[in-house]
Each structure stands twice: as C-alpha cells, then as structure tokens.
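Below you'll find the structure, written out as structure tokens, and then a few comments.
One protein chain omitted, others in place.
The block that comes next holds chain A.
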Amino acid sequence: MDHGGHEGHGDMEMSPGGIPLAEGGEDRDGLEMDVLQVRFGPVLPHWPAGLVLRCSLQGDVIVEAQAEVVDGPPRQEDDVIGSARGIDNIASLLALAGWDDAAAEARRIRDTALEPGDGAAGSELERLRRSVRRSWTLRWSLRGVRRLSDEDAHARGLPADAVGDTYDRLIGMLDRAVAGVAATAAGNTGTRTNDAGRTLSTDHLAHLVMGLDLATARLVLASLDIHELLAGQAEHEVSHG
C-alpha cells in the first residue's frame, strides 16, 4: 500500500516508521474520525487499467477523491480483442461482487472468445447472462448502487448505457458482450473505433465515487466499462492538445 501524498508533513516524530499518522477530520455524523490518505492504482486486481485514484478515507468511506490516468496511448483493437475486453470487465464486476464461480465462468468464456473459430462463446455467454439475471442475491446487492439518471449521465459526459444503477449497467454489459460476440461470429470484423460519445473526464469519475464506501465505489467503477471510456478519453485529450 502507499502512504505517500503527505509530503508537507515532514515531522518524523509524528510519523512512526516514516508513515504519517492519520489526522482527524469531521465524519458524516459530525464526530471526528481519522482520515487515511490511500492511493488505489492498477496493481489492484479487477481495477481498470491505467486509472489511479487518490482517496481520503474515513473508515472505508471515500470522502475525497482525485482521479488520473497513467495509461499510454490507446491501442487499436480489433473486434475480437474488444469483445474479450468487455467480457473481462464483466468477470471483474462479478468477482468484486464476490461471486467467484460466475467470475470464473466469465473468464473461461473470455478465453474461448479469444480463440479463433468455433463460436462457442456465444451460447456460453447467453447461459451466463441467464444465470446472472436469475440471481436475486446479486440483484439485491447491486440494485440502487449509484443510480444515474439521463441528466446525470449527460452532465458527467457518460454514455447513454451508463444510465440506471449498477445492476442495470451489469446487464447492459452482458447484452453488449452477447451482441459483440454474435457480430464477430457473423464475420462482422473490422477495426474498432472508439465511439466519440464514450468519453469521460477524470473529475467526473472522482465525483462518482465520493461518499461511497470502498466496496461500493469499486462496484460502480467496474460497472462503467471504464476501459473503453479511458481509451476514449485519452484520444479526446490528444485531439485537443
């Protein structure tokens, strides 16, 4: 873990072992609570590649966040890689929701999707979508998590498929993956172009996770299909300067 981000606080007496002590801050309920400065980055499993989030944590609640992207320029991806990436994001979200078996299944389907030929990924993906839809505990767990209305999504520059709560977005990811694999199987290949609508500012991203606890924030980030968004954003930045 990282204990940086406190450079202005060089008093070694106050920092046993070189780690600055947590400082108090007002909690949501008005009581004072320690604030931990923690940086979350790409070394975490199931974390969007290239995203770094500097957070102030009180307990496990993110009270302040700044996001940045350390990714290189977006690579050109063909449809096969792109749809495998989409399935990978689904696997991440399922793993973060703590459903190991479904996540393992999704990873297996991703591997199948990367292999040339037989098109078995389509039917397996369809089966995964059915079992995800059937799970009432998963729905209970993800329903209502960071619900975004049309206006929210528009104001934050998010694509239309980010509308709804985390459960809606998971189902949306599954629908897109099924469609993507079907398109590939139909021989509908070609170089993937990033939809100009799918861009995201890091400020907006940070706003999306503020006030959430760590687990919820990670579910929200995973549900945003964020890799594509980041790739879109990098392009956006390049084109503007």
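In this section, a contact is a pair of C-beta atoms (placed from the backbone, for glycine too) under 8 Å apart; a residue touches a chain by one contact, two chains touch by 3 or more; residues count from 1.
Criterion: contacts and distances are computed from a predicted model.
*Asks:* Among "NADH-quinone oxidoreductase subunit H", "Multiple sugar transport system permease protein", "Sulfate adenylyltransferase subunit 2" or "Carbohydrate ABC transporter substrate-binding protein (CUT1 family)", find the name that the UniProt record gives to the complex chain excluded from display.
*Replies:* The chain we cannot see is, by its UniProt record, "NADH-quinone oxidoreductase subunit H".
*Asks:* Which of these, A:E105, A:D168 or A:D225, touches the one chain of the complex that we don't see?
*Replies:* Considering all chains, including the one not shown, the answer is A:E105.
*Asks:* With respect to the chain omitted from the figure, which of A:A97, A:A206 or A:I226 is a touching residue?
*Replies:* Only one of A:A97, A:A206 or A:I226 touches the chain omitted from view, namely A:A97.
*Asks:* Thinking of the whole complex, not just what is shown, which of A:V52, A:A65, A:L138 or A:V209 touches the missing chain?
*Replies:* Of the listed residues, the one touching the omitted chain is A:L138.
*Asks:* For chain A, which residues touch the unseen chain?
*Replies:* Residues in contact with the chain left out: 1, 3, 16-19, 36, 38, 44-46, 57, 59-60, 94-102, 104-105, 107-108, 135, 137-138, 140-141, 213-216, 218-219.
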